[in-house]
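Note that one protein chain is taken out, while the other chains of the complex remain in position.
Take a look at chain A:
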């Protein structure tokens, strides 16, 4: 019994256990999501978060201890953000002719997303840190977390809110499109990307490849536009 405890103490303190756990839990969550036919309710990231948080809470492991191992995965977010330039470049030629139109859509979408979220949170009397963490919620996580850190929010809170926003968008967008008579797949895709980043893009690819390409483009554009606009808005707010 003592040896088991010793072994557990040793493993719990090593980064290897938490890195491996992160990968295994994520693979399980992917499998579960495929089983549920890609339902946004069982998004692999949400499921993984829930499982890992439960394990850590039950075993009394602190987030810092977990992060010792998980940081190796987390670090790759930086290079992955830089890598978004590749699909952006691939689509650049195709969308050049309607670039101005996309830019206007993207700027208005990014402004409405950040201002309405901050506005509602302020009206409801949220704490300033919460407001700052909410503002980048429509931006793809790696960029959203960078913005959140920059303006005084909690990046980890933001990343959770980003995921919830993405899932919400997948629920409300289809009925809204029907209500507004939006048939064009370019519009459906781009709007999904603007409001719900990567999770919306996954849904857009289910509509059509054209919608998916425009959603992917919207992720990158909204990210860059928001990275410029949100810190300015945050400065005005505080």
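Quick note on the criterion: contacts are C-beta pairs under 8 Å (C-beta built on N, C-alpha and C of every residue); 3 or more make two chains touch, one makes a residue touch a chain; residues count from 1.
Please note the rule applied: contacts and distances are computed from a predicted model.
According to UniProt, the chain absent from the figure is "Murein hydrolase regulator LrgA", selected among "Murein hydrolase regulator LrgA", "Sugar ABC transporter permease", "histidine kinase" or "Phosphoribosylformylglycinamidine synthase subunit PurS". Across the interface with the omitted chain, chain A contributes residues 22-23, 25-26, 43-46, 48-49, 52-53, 56-57, 63, 66-67, 70-71, 73-74, 76-90, 92, 98, 101-102, 104-106, 108-109, 112-113, 116-118, 120-121, 123-127, 129-130, 134, 137-138, 141-143, 145-147, 149-150, 154-157, 159-165, 168-169, 172-173, 176-177, 180, 182-187, 190-192, 194-196, 198, 208, 210, 220, 223-224, 227-228, 231-232.
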